[in-house]
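Handing you this structure, nothing more for now.
Only one protein chain is missing from this complex, and each of the others stays in its spot.
And now, subunit A:
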Amino acid sequence: MDSSLTFKSGLKDVVPTVFGYVGVGLAMVIVANTSHLSVLAVLLMSLIVYAGSAQFIIISMVLAGSPVSAIVLSTFLINSRMILMSLSIAQYFKKDSLGQNIALGSLLTDETFALSMNKLNQTGQKLRPTWLHAANVVAYLVWAAATVVGCLLGNLITDPDQFGLDFAVVGMFIGLLYLQMITDRSKPLLTQLWVVLFVAVAMYILMRFFPGNVALLIATLLGCGFGMAVSPK
């Protein structure tokens, strides 16, 4: 990754993250297949909801026949971390038009957010819509393609985990987190390590009381407050 913010470098930068989408996309389709959800329903969900973990929850709740209101509320809770990510990244596009901002936000994911935060450290804290559009669109297309291919292969591959693909997402976040810590020069490494430690411990304690997705949101908010408190004034 370098300091270039062109459409082409956006295409290039997003490549390492697409492995994760392929793994999750395949896994989701197989879950959906075994639960007799139609290919069209799964594809529509990938295109309209476009959020991996929420889609798993939606599939399982639809199968259980949960009320629509409960499914929508769960989806909101799981994806409410999007609010935090959008708030963070939107600061860098204040000068761009509202239309651009809405287009950028519409396809923002955990992955392209994390990638952008890494990119900021290479570009002197600047981002451009063209670069993020490129990364977003590739991610969206790969996600849609993984869904379709998954539907076609669903009956052949019953266990994508066998190839370790389920770990691609975890691996990606390990890489993005590590690169974030070593390249973000706006904060001392020690401060960041303290935040990592704090959030890790908070997650363990919070998951005693809340499912992972809710714990994740609370731990992030607490972690940001903790970071503010311990950062050198």
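By definition in this document, a contact is a pair of C-beta atoms (placed from the backbone, for glycine too) under 8 Å apart; a residue touches a chain by one contact, two chains touch by 3 or more; residues count from 1.
What we mean here is this: contacts and distances are computed from a predicted model.
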Hidden subunit of the complex - UniProt protein name among "MBOAT family protein", "AlgX/AlgJ SGNH hydrolase-like domain-containing protein", "Sarcosine oxidase subunit alpha" or "AzlD domain-containing protein": "AzlD domain-containing protein"
Contact residue for the chain not shown (choose from A:72, A:152 or A:190): A:72
Residue among A:37, A:137 or A:153 that touches the chain left out of view: A:37
Residues belonging to subunit A that touch the chain removed from view: 1, 15-17, 19-20, 23, 37-38, 40-41, 44-45, 48-51, 54, 58, 62, 68, 71-72, 75-76, 79-88, 90-91, 93-94, 98, 101-102, 104-108, 110, 113-114, 117, 161-182, 184, 186-187, 192, 195-196, 199-200, 203-204, 207-208, 211-213, 215-216, 219-220, 223-228, 231
